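Only one protein chain is missing from this complex, and each of the others stays in its spot.
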Amino acid sequence: MAFGEWMSESKKYIIGILVVGAVLAIIPFATSFDQYTILLLATALIYGIFVVAWNIIGGYAGQLDLGAFAYIALGGIVASQLMIVYGITPWIGMFLGAAASAGLAIIIGIPTFRFGIREVWYALLSAALVVIMNNIFHMPQVLGSLDHYLPSVSGWFYLEFPTYENIYWFVTVALMFVMLINLMISHSKVGYYLRAIREDELVAEALGIDVRKYKLVALATYASILGFMGYVYVVLQGTFSYHTFNAPESIGIAIMGIIGGLGSIAGTLVSGFSLKLIGDYLRGSLGATIPGLNLLIYGLLLVIIGIFEPDGFAGIYRKYFHKEKSASKVSKK
Amino acid sequence: MSLGMSLGNIILRVDGVVKRFGGITAVNKVSFDVEGGRILGLIGPNGAGKTTLFNCITGVYRPEEGKIIFQGKDITGLQPHVVAKKGIARTWQKVRPFKNMSVLDAVVVGALLRTNSVVQAKKRAVEALKLVGFPEEKYEMLGKDITLMEHKMVDLARAISTEPKLLLLDEVAAGLRPHEMESLANILRKVNKEKGLTMIVVEHVMRFVMNLSERIIVMHEGRKIAEGAPKEVANDPDVIEAYLGTKPL
Partner (left out) sequence: MDPILVTNNLIDGVLMGMLYSLVALGLALIFGVMDIINFPHGDYVMIAAYISWLIAMAFWVDPSVTALLTVPLFFLFGVAIYKSVIHPILGAEPLIQIAVTVGLGYVLENIALAIWHAEPKSFPAPWFNFGLNFGGLSISVAKLIAATVSVISLYLTHWLLTKTKFGLAMRATSANRLIAPLMGIDVEKVYSVTFGLGIALTALGASLYMMWAQTNPYLGSSFSLLAWVIVAMGGLGGVVGVIYSGLIVGVLEALGNTFISPSARLAVIYLAFFLVLWFRPRGLFAKR
């Protein structure tokens, strides 16, 4: 598609992304560089990225991916190990990590995205993938039981800094890119095709859509974003181990995606960012007495949303917004 | 060898196609030719194997025996999206709308088969919707909010927008009221005439096809039992028996 054509179609969304980016960028100044707050926000923002990226496979392609941390951890560990063992800059390592994650995802996608194969098999393979990767990386020949740390270096070459604001800004820029990728997909042929596939695969095939190819495109895009951001996630965590392949958190990403609203960029961003903040707050305040409370609430929210409002936050917002609009029309009369 | 050979004006040749499910032979050695630009009727009582044959042509099923030649090329066993790309489109017996997409977007999906530009596709989608006479003020309505007749029109436009050479219509009149059937038949005639689009109309209601096509094929229990002009077919003793034996008219 002609780029100019696309630009004019999406102008207001691009302005939206720039505004979000600008607001996020000045927040560190507002906190007067409080390191605890900035780390908290950067972590919530990176969850925003994960969930907005998840929207590509979940919201557009309609595939329930439950394996986010298989891709995040693999990409992060690849980039980290390349740096630790070979001294390779994460600026290269992150791309290799992204490639590794995309490769892994495609292997899972090839058999399960075939025409006529039920959605459940991809969901299962992706959910189990996190557990299996966890087990494999737990073996002494791979990472063993130990926590691994990044070398204490600093500077843009390593993307590690003594304070958190630089990495926070890096995450902000990355988020803007991921939102842009989402936007480009949703307004392009790929986006139309993915929506059609989500509506009805059989009809999509009959309209000449190579269903598996387009699902794989969505999956590979999603997995490479996660793989790319894996290193930044490791930096924010300060450590990596087989635990980074975190099964409950992977399901958490999907839950946030659905609660935010399938197909909604703004909804998934708000959901990922705010649920991560709320979840961490709950874990911090009540986690010692009631472990897993945050996850329990996510699960309950998902069940309730799934039954009553499958369009998530975005659907609730639209309904409310529409009501307002029609109400104002009536009052004008 | 014969594949390269010109088949004259024959756009589709179905040659001895057999499709079995377990022990049941749903389609049994069916052969026929479709001439370009014409409307061919394919009728038969429920369970005659029409839809199965349809699915063999469009690539949903791979036939056990026989060949399907489209525009001189063997397309037997190709995947559905490849068949569509080659120029065979279809509509659905049971309505399958894109429930949460607008009418226009649904047709845009079809038009994107021949272009990568969404803007271009939108233009072509509007053309297709106009051709079938879909009311313009309803372009932005969602698939779940339109009537059955409107959906049949969208389904038709969606198929036409892929710019097919051959259009397969699976029980397109099912569920419609008599006057709606009449206007649908008019739309089909118009599309056939203006686009020169070849059609195969599958029906179990004989009347709808009788008015529409010059040539009719009758299937019963997986076999082709008659072929000819509507009048000939209607008076064929085998056809009468097949219909009266299972479903009195």
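Here are some notes:
By letter and in written order, the chains are A and B; residue numbering begins at 1 in each of them.
Going forward, a contact is a pair of C-beta atoms (placed from the backbone, for glycine too) under 8 Å apart; a residue touches a chain by one contact, two chains touch by 3 or more.
Being a predicted model, the structure only gives us computed values, none of them experimental.
From the options A:Ile14, A:Ile27, A:Leu124 or A:Leu202, the residue with contact to the unseen chain in the full assembly is A:Leu124. Only one residue from A:Ile92, A:Val173 or A:Leu300 touches the chain missing from this view: A:Leu300. Screening A:Arg114, A:Lys213 or A:Lys319 against the full complex identifies A:Arg114 as the residue touching the chain left out.
Among A:Gly87, A:Gly238 or A:Gly292, only A:Gly292 touches the chain left out of the display. Of the residues in subunit A, those that touch the hidden partner chain are 58, 62-64, 66, 108, 110-112, 114, 117-121, 123-125, 127-129, 131-132, 135-136, 138-139, 198, 247-248, 251, 254-255, 258, 262, 290-293, 295-296, 298-303, 306-307, 310.
What we mean here is this: only the chains that are shown with their structure count from here on.
Only residues 58, 60, 79-81, 84-85, 89-90, 92, 96, 98-101, 105-106, 108-110, 112-113, 116-119, 121, 143, 158-159, 162 of subunit B touch subunit A when the two sit together in their complex. Across the interface of their complex, subunit B is touched by residues 1-2, 5, 9, 115, 187-189, 192-193, 195-196, 199-200, 202-211 of subunit A.
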